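First up is the structure itself, then whatever we jot down about it.
A protein chain is absent from this complex, but the other protein chains hold their places.
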Amino acid sequence: MPFVIALVLGGIVLLATGHNPLEFYQLLVREAFGGTDRIAATLAAATPLLFTGLATAIAFRAGVFNVGVEGGFVFGGLIGATVAVHADLVAGMLAGALAGVLVSAVPGWLKARWNVDEVVTTLMFNFVVAGLTGWLVTTFLQARGVANSATPLIPQSSWLPDLLPPYGLTSGVLVALALVALYAVWIRHSVLGYELRQTGLNSRFAAAQGIRVGRVIIVSMLISGAIAGLGGAAHALGVVHRFVDGFSPGYGFTGIAVALLGRNSAVGVVLGAILFGALASAGTTAQLFSHIPLDIVDVLSGTVMIFAVVRLWRQR
Amino acid sequence: MTVRLGARDISRAFGPVRANEGVNVEVQAGTVHAVVGENGAGKTTLMRILYGLDQPDSGTVVINDHPVRLRGPADGIGHGIGLVPQELAMIGSLTLLENLVLGTEPRRGPRIDWAAAQTEASELAARVGVELPWTALADNVSISVRQQVEILRALRRGADVLILDEPTAALAPAQVDDLLQLLRGLRDAGRTVVFISHKVDEVLAVADEITVLRGGKVITTRPVDEVDRGSLIELIVGQHVRFSEFASSAVIGDEVLVVSGDVPLSVRAGEIVGVAGIAGSGQDELVERIVGLRRSADRITLAGKDITTLPVDRRRLAGLGYISGERRSEGLSMDASLADNAIAGAHRTLGRYGWLRPSAVRAYAKRVLDGYSVRYGRISAAARTLSGGNQQRVVIGRELDRHPKLLVAAGPTRGVDVLGMSYIHDKLRALRDNGSAILLVSEQLDELLDLSDRIIVLHGGHIAGEVPGGPDSRNAVGTLMLGRKAS
Amino acid sequence: MITGLLMSALLLWTPLALAALGGLLHRVGGVVNIGLEGQMLAGALVGALISGATGNWVLGVLAAGATGGLLGLLMSLTITRLGANEIIAGLGFTIVISRLIGYLLRSVFEVSGTLRVAGLDPLPRVLGVDPLFWLAILLVPVIGWSLRNTVGGLRLRATGDGFDAAGALGLPASGIRDIAGVLAGVLAGIAGSHLVLGQVGLFNEDMVAGRGFIALAAFYFGRARPLPTALACLLFAVFDATQARLQTGGVPAQLIQTLPYLVVIAVLTATAVRDVRGKARRAG
Partner (left out) sequence: SETTSQAPPKKAALVIAQGGLGDESYNDLAMSGFTASTREKGIEGHPIESNDVVAQGEQSLRRAGTSGYGLVIDLEFSHGEILPTIASAYPNVQWAFLNNKIDGPNITSVLFAEHDGSYLAGALAAMMTTQTGNPKINPDKKIGVIGGTKSVGIDKFLSGYIQGAKDVDPSVEVLTAYSNAFGDPTKGSQLAETMFQRGADIVYHVAGGTGAGVIEAAKKNNHYAIGVDDNQDKLAPGFVLTSVLKRADLAVRRLVDAYADGKPLGGQVINLGLSDGAVGLTDFEFTRNEIPESVRTKVDELKQKIIGGQLKVWNVIDQGYPAWLQG
């Protein structure tokens, strides 16, 4: 229902800008789901969001408002890509995860040990990582003879295999979905998952019952960082095949929206990632068939984002 | 006589729970009207409706003989109604003075006239006979202080109908007497008071009329002289209740808890040691140090083991149980399921290879909940959905089920109804008789006298004295609490 | 040289401080405002257009404030009345506003990216700096004082910390939050107009360039207290102004640009350590 409101509001915008909303919505649906190739494109666009959404959700679940997934994703991508050039696929993925851990460890520790506000530190770390990767990719890790800041191309043997050649859907999506499924079970049925949930719901309660809240916070941040970094590595090894300027157009931030839309649940994260993935893939190719600019598609997804979370009936 | 405030056929359901069902109450102007009933009987719900905080599904609120619609608390306040809620509506980051004047600030233009506010506050406090640290943050004062501010706030707002939802739950005996005196004074000045309490004696002492609720329905409304202690209790719980009398411990064993330092203290196996003191005398700090929520410079041993630097979980492993005085924020996780609340702390024992066994979790939680007669719907429901008395049983059950060597119990019956209180008291005695050591911290003198083998009285962070338990120590404890030496 | 640095730092400080103070008010009222970025952008555009159309900077600034306030109100309403998550609403509004503006530039103004408004009236100088700088300076103590000593300030703080409790006392808690949202929007809008009228004299669709998020970091950093928040903004501004000078010193630009962020983390950590040490610690 809120979704419908978003569509109606988007429709008004479309009408006001002289476009036929029904036609455009049809086009969007076709470009998002109308055929194997389009579904593959949507899933491919959803894949990084699955990683970042999940990484965000795990930290949120522990009550840690980690907005630093973007940094983990980017750093994981750079390190994953670099290691994969010199080693292999598995090493690249692991290195990416480790890089993500590096990014989240410090804010996690600061929060756990000294109660340093994680929103600021993780946000700041994003900027720091952006600078650091920007520097590395124009110095030590740069591929020679390329007009942009980019690492060398990863040899094909180290790529994440494609699922549905020739469509660019890689097995990264399977890794992501497996992680989401694991998360669903783990958060409900593992000891650590239990402690994480309790810490997130009421950390004072958790501490009084003997849960080591600081430790749980650190662990949640490490896992969050590892998933973010793994996502970056999967994106590098599966899709871009190197690290390059514009590697992440803000997947980490969209991941926050995905996690919040999905209320940090596994199913919610999957749905949220697919929603934004569909808008991204369909919004791009729809331009081949209409004259609606990307700006309007973005207005639409912003509207969907806002209204997908409204509660229409105040609960009594 | 006019019906100053009343309910006409009011019903209010929360999902399947019928909190109020066809409730009819008439509070006559210029009387003290008590509303009593067991936990979850629907008292708070009714009061919230009468104040405008909640709206009934059907039925109407009556004010001055006329049916009215209250769309929000502003309407209630407009009709001269003041509510001192059970769940204190204090704002932690504001000072007590700020909390007091919030909403009806004395002003000069857009500015708050702090001088006037302070004067008013002091006068009010003097009238009620309390002294309050007005510049302290509400977060940093005890529940009872907060409660006093709530009462002053309603008075200050010139409420001529004052609804008090369990105002005495956190007050010391002397303060209770003062409050009751105040309520009588208000009535004599022509105001109307609606008073909710689980303490039958208070009700009998102050009320003109008593309405008994049970299961959301009005059982009866009677003038106070038509009931006595026993019959009122029977009306409330619907059955005859036998209360256990004071009985000191039969067998006292070895020292289980030893605390050194400013508050030297030891508790032996098979012994209940009560800790008395007016709020803020150092009870909270003592409890938190023993439990491990606050660093302790002084040595603490549990069953011979030095636990001074151990984290909470290790202390619990060593045999510590803890009933928190802050049920809503520390004792329970209100948004977590009953099962998750019940297994907390023991959850590691229910796992294998890091995974919780769902069947073990269920079984454990059910044992705790059923074993301590918690009334609940589904074990996956949030703790928030239980009434306060039942919430407290969850905490009691969780902590007692583990047969701790040492139980630290802070305010274990706060806000619990008569039946629940006697139930919890029996459970605590049984635990003691099984050889556990219990450190009991409570603001309720009767509870301390009833349960404790000996009572340590704190004043200003130090031990002011120690007396044996039992009803005869009442006066001695009262004196010590005020910091005077027992004569 | 040093005065040059100082002047440019103060120039950069003004929009950050204005937006951060707006965000601070909203934060005190209990809402984390992620939408400052979008509100600043809208303020920048409207400020440019109105200043150009009327040839009067005052009107431009007022219009920018009004636009920001209106957007702030809309955002606040979706949060307080429709129960939208504040983070999502903030991100969503920023996306919608910036893309709508991008679209308007291309379709209505028929320019791409940058809009130069003819007859734009830039901010005048008062004692060497622009009036909005003085406004920001003035607001720091005024907001601090008002939060403590006015009815509105007290009620705002009450609503922020105890939404339900304030409601139970008969305060219109949602309404108070909406007012805070509007104020935040007004200040963000004015901050946006400063970018155009006080700095470059033209509008670019990306010109806010993350300053809304820096403002967010600033009031978080300052724990929603005006002076520390303003100082945090100054920290960012000084670093921003220093960058160009440092860049020629042989240190790579990308690394220099991370400095202010590292400093923020360090300062935040230092204050947190001090806080924890200062209090008797509740272990956890």
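Letters A, B and C mark the chains in the order given here, with residues in each chain numbered from 1 onward.
To be clear about the criterion, contacts are C-beta pairs under 8 Å (C-beta built on N, C-alpha and C of every residue); 3 or more make two chains touch, one makes a residue touch a chain.
All values reported here derive from a predicted model rather than from experimental measurement.
Novice: Which displayed chains make contact with the chain that has been left out?
Specialist: Across the whole assembly, the hidden chain touches A, C.
Novice: Which one touches the absent chain: A:Leu14, A:Leu28 or A:Ala44?
Specialist: Reading the full complex, the residue touching the unseen chain is A:Ala44.
Novice: Given that one chain is not shown, which residue among C:Thr94, C:Thr159 or C:Gln257 touches it?
Specialist: Answering carefully, the residue with contact to the hidden chain is C:Gln257.
Novice: Which one touches the absent chain: A:Ala81, A:Leu132 or A:Ala280?
Specialist: Checking the options A:Ala81, A:Leu132 or A:Ala280, the one contacting the hidden chain is A:Ala280.
Novice: In the whole complex, not just what's shown, which of A:Val64, A:Leu110, A:Met221 or A:Val239 touches the removed chain?
Specialist: A:Val239
Novice: What chain C residues would touch the chain not displayed?
Specialist: Spelled out for chain C, the touching residues are 1, 4, 8, 11-12, 102, 105-106, 112-114, 116, 195, 199-202, 204-207, 209, 240-241, 243-245, 247-248, 250, 252-254, 257.
Novice: Which residue numbers on chain A touch the omitted chain?
Specialist: Contact residues on chain A toward the absent chain are 31, 37, 40-41, 44-45, 48, 134-135, 138-139, 142, 144-150, 153, 166-168, 235, 239-242, 244-247, 249-250, 280-281, 283-285, 287-291, 293-294, 298.
Convention: only the chains that are shown with their structure count from here on.
Novice: Is the chain-to-chain touch network here best called a line, a ring, a star, complete, or other?
Specialist: complete
Novice: Pick the pair with more C-beta contacts: A-C or A-B?
Specialist: A-C
Novice: Quick one: chain B and chain C, Cα centre-to-centre, how many Å?
Specialist: Their C-alpha centroids are separated by 45 Å.
Novice: Counting only residues that touch at least two other chains, what does the list for chain A look like?
Specialist: Within chain A, residues 207, 212 contact more than one other chain.
Novice: Can you tell me which residues of chain C touch two or more of the remaining chains?
Specialist: 283-284
Novice: Mind listing the chain A positions that touch chain B in their complex?
Specialist: Where chain A meets chain B, its residues are 189-192, 194-195, 197-198, 201-202, 204-212, 316.
Novice: Enumerate the contact residues on chain A facing chain C in the complex.
Specialist: Per the touch definition, chain A meets chain C at residues 13, 17, 110, 114-117, 119-121, 123-125, 127-128, 130-132, 134-135, 138-139, 203, 207, 212-214, 253, 256-257, 260-261, 293, 295-296, 298-299, 301-303, 305-312, 314.
Novice: Which residues of chain B touch chain A once you look at their complex with the stated criterion?
Specialist: 55, 291, 293, 311-316, 322, 324, 329-336, 340, 343-345, 347-348, 351, 354-356, 358
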